[in-house]
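Accompanying notes for the structure given below.
Every protein chain of the complex appears in place save one, which is left out.
Going in written order, the chains are labelled A, B and C, and every chain counts its residues from 1.
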Amino acid sequence: MSRLKALGLAATFGALISGPALADDIVVGFATAESGFMQAYDKPAQDAALIRIDEINKAGGLLGRQIKVVTADTKTDRAEGAKAGLEVLDKGAELVIVSCDYDFGAPAALAAEAAGKVSFFLCAESIKAGIPGVGPHSFSSSVLAAVQGATMAEWAYNKKNARKFYRLLDTWTVYNKGICDGFDWQLPRLKDAELVGSDTFKNEDASIASQISRIKALPQEPDAIMLCTMMPGAVSAIKQIRAAGIKAPILNGSGVDGSYWLSAVPDLSNFFVPAQGSIYGDDPNPKVNEFNKKYKEVTGGDPSSQYVYPGYVLIDVWSKAVERAKSLDADAVVAELEKMKDEPTLFGPRTFTSEIHHQNKGRYLIIETTNGKPAVVDEWTISEAIPVADLLKQ
Amino acid sequence: MAQRSSLLARTISTLIILILILVAIAVVTKLLGSRPFERTVVEMFIRVMLVVGIYIFVGNSGVISFGHMGFMCIGAYAAAWFTIPAVMKQVSLPGLPNFLINTQLPIFLSAFLAGLLAALFALIVGRILMRLSGIAASIATFAMLAVINVVYSNWDSVTGGTGSIVGIPFYTGIWTALGGAILVVIIAYLYQISRSGLALRAGRDEATAAAASGVNIVRERLIAFVISAFVIGVAGALYGHFLGVVNPDAFYLGVTFITLSMLVVGGMNSLSGAVMGVIVISGIIQLLRWLEKGVDLGGTTLAIPNGLQEITIGLVMIVILMFRPSGLTRNREITWRFKGATKPSE
Amino acid sequence: MTALLQILFDALSLGSLYALGALGIALIFGVMRLVNFAHGDYIAFCVFALLWPSIDAAAIVFAGNLPTIILIPLILAIGAGLSVLSEILVFRRFRNANPATMMIASFALGYVLKNFLLMLFSSRPKSIDLWSNLSQQVEIAGARIPLLQVITITITIVILIALTAFLKRTRFGLEMRAAAENFTMARMLGVKANRVIMLAFAISGMLAAAIGLILATQSGTVDIQMGMSVMLVAFIATVIGGLGSLPGAVIAGFLIGGASVLMQVILPLEARPFRDAFVYGAVIACLIWRPQGLLAPKSAKQRV
């Protein structure tokens, strides 16, 4: 990051964070990781959220009042997370924004719930990040992992004529299992589609040679491999699969979106990722490309993956709900959020109901990587929302 | 020959001092009135339970265990099974047996049963593992931890897999945690002065000579293993009620190393060492976190960069161990007397 | 037959990584009874040395761009240097401390290293393309194996032979073996303790660097956690093999790799996520069966 840009960042956010708090200000609290493992995942989405807040403030504020941001570091520690939640609440936060991951964000979200405040996960994709795992005032602005698996299965079936699927699950996280769960839900709904094999591995496995041997032992290569994994193991798995000469299309969740890792697998092709928006400058919506430019201006770097976007979306939908409720009262804001049906945002429509505060159906861009170059090739929305009951079972 | 005062009279001062220190910390915290700080102290009291729990086995037997956080895992999940409302369990943990789904116990009964479950598990596994000693025993306990972790991370219908289980009632506040810590310190003290405690410590110093004194080390180790599993199981339950969510990842290597470090830095062969290790390390961590957030010095804010706290605490631990290889308390117990009879020569 | 051969290759490739790790840990344990928990962080450190410090998502390749002939010695030297430095600055002061104290000190050192890397590079895994032509397949008797695995196995065997020759034939080696068997005795017989220990640390650090390079080439990833799982398995292998026994550590490393691959192959799908539980269960069984390890050196036998 160049010094000049760093200054720009300080100027924009510095005013937001350290400016004097006026009695009239609306306080938004970030109980997110500023250090440790989660920092790398929280920061980009948080920056996007700050961009949206800045836009709102420049446009006259929310309910005519300026939004003021307070932060507390969770240090990627669960117990510290709960403390960070309390800290921002003590500073008067009306909205508590918590870590990207459900496990690390939940303690702070639970603190907000106990205080009767609205909480939003920055980009959690588990059904628990919302009513089932926190309570009636909690939301996530991203799209469920299961939708990603379901989207890829249905899209590959329709557009790539895939019939024989292979499923490779990394059992490390709920996110990974969520992708495969969505895939499992979708597969029986696709006529003639069949699962020709299934296997598991662990993200930290030094080698997945035996899993690959199992794929190679199939009488014929599958039409598509559903790979449910995330960083850092994903790169290793993809590299080993391609190195073994398996050329079948690889379907993934959004966790592997981004070009920062592609250098590890030169000339990767036939590789598909669902994304809420494109970071590659070719989003069908020009406003997304404008946002990317703005993000670069403010932070000094391009968005590294689609996980920047949910941060922007959450401030967007929350502020709309506040404007509509004409109040900061948590119940009133939640009621307005739950009225949203296909509410347009820069990164696809959002729907919340009293049953689910997450997206069980969503529009995804399909990003295909060919010869190491990712590009938007299609857009897909699953034909049927995944029923809440099925999601909870998983 | 002068009549010797009873064992209890000779050693009780350690117990009283440790309890007074814990109570004083709780009272001061309440007076300060900061909610985030109060949570820090609650977490510290739970750590006291964990470290003293490990001490009961490790300190008395001399066998380093990497497996005890497995008991914390068992305890925390048991507390989840016993206290989450039935409606939530039906959905999130459908694999639980019916009687468990339909039970919802009061928190203290649940914590006690959670401890018992951990103790029962320790009894079964310990009958095999306690035959080992030295580094082989350490590795075997680590293998036990790994097995527990793998099972709880993947038995989705009963444990929720790698995902967090939610819906555990919030309960553990500062007085509950203080009560838990005091209770555990008392248990550790009573074990230490018991027949089994003495025999086990003899075995720690000289296993062969202990056997030649009629001590069945395997049995005494098993007793300590089971008691410490109970204590840590209860601590796990309170931790669940403290955080409101449990996740297998929270009971794996990270917490194993931090608790062992606290024990060793404090002095692993004494109860005072276990307690002081937690207090001193927690204190330093808190201090560094305040520094990280920034200290206001006459208008200018002085702050250390994020992440430096972790590096510093690691260095502090190395330095303490360099100068005090047997820990801050030098493996002694704190007593009224300065030149106590319990002073080991060095 | 081909399937069996494939299993054998898969087992050998995983096992050789573990064996190299176990060798690094066993060497240090042999000469100073230290279980070095920082070993995994040495691995990560060496791999991060390929990159320029940056917390951006995309890696800035630095040393990784050097020609192979310079790159390999450089990374090995970094591993050796880091390892020797930690001995001089930290472990030397713990010569007479009990094993638990040393273990916690090494853990604390690893914690410092890890967080240092975290500060410089952030937790985000970075990608790097190292010798990607090594990932092409070779076919041996119908079984396929990536060239890299062939090289890994070969390197392991070469290192083993070289190390064995070094230990058997040279004066340094003789001293080190003597020290591993019975340190106090060796010292009394005039073995220069510091020299032998430093040498052991240097070799151990180089082994860590070698593992790092192999892992980075294979996975294309540079990650803070990357040495962790190899280190844990290596640590277990060292104990199962018989503490202080270098051949034992290597054999146990291959055995655990083999067991892991075998479980992956034979377990039914529902049980496969529990693979490691079976592997660790086997570890416990093995310890109960031979508490002193598979190849315990004579000095390890307890004397009454």
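Observations on the model:
Everything below uses one rule, namely that contacts are C-beta pairs under 8 Å (C-beta built on N, C-alpha and C of every residue); 3 or more make two chains touch, one makes a residue touch a chain.
Note that in this section contacts and distances are computed from a predicted model.
Between the listed names "Multicomponent Na+:H+ antiporter subunit D", "Nitrogen regulatory protein P-II", "Fumarate reductase iron-sulfur subunit" or "ABC transporter ATP-binding protein", the UniProt record for the complex's undisplayed chain reads "ABC transporter ATP-binding protein". Across B:V41, B:A111, B:I165 or B:A202, the residue that sits in touch with the chain not pictured is B:A202.
Across B:N102, B:S157 or B:N216, the single residue that touches the chain missing here is B:N216.
Take subunit B: the residues that touch the chain left off the picture are 1, 4, 6-7, 193-196, 198-199, 201-202, 204-206, 208-217, 269, 331, 341-345.
Keep in mind that, in the parts below, only the chains that are shown with their structure count from here on.
Contact topology of the protein chains: fully connected, every pair of chains touching. Counting C-beta pairs in contact across A-B and across B-C shows that the higher total falls to B-C.
Averaged Cα coordinates give subunit B a centre that lies 31 Å from the centre of subunit C.
Residues of subunit A in contact with two or more other chains: 35-36, 39, 171. Counting partners per residue, subunit C has 118, 273, 275-276 as the residues that reach two or more other chains. Partner subunit A is touched in their complex by these residues of subunit C: 3, 6-7, 9-10, 13-14, 17, 55-59, 118, 122-129, 132, 135-137, 144, 146, 148-149, 215, 218-221, 223-226, 228-230, 261, 264-265, 269, 272-273, 275-276. Interface residues of subunit B facing subunit A in the complex, by the touch rule stated above, are 35-36, 39-40, 43, 88, 91-92, 94, 153-154, 156, 161-164, 166, 170, 242-245, 247, 249-250, 289, 292-293, 306-307, 309-310.
For subunit A in complex with subunit B, the touching residues are 34-36, 39, 73, 75, 78-79, 82-84, 86-87, 90, 102-103, 106-107, 110, 114, 126, 128, 132-134, 171-174, 177, 392-393.
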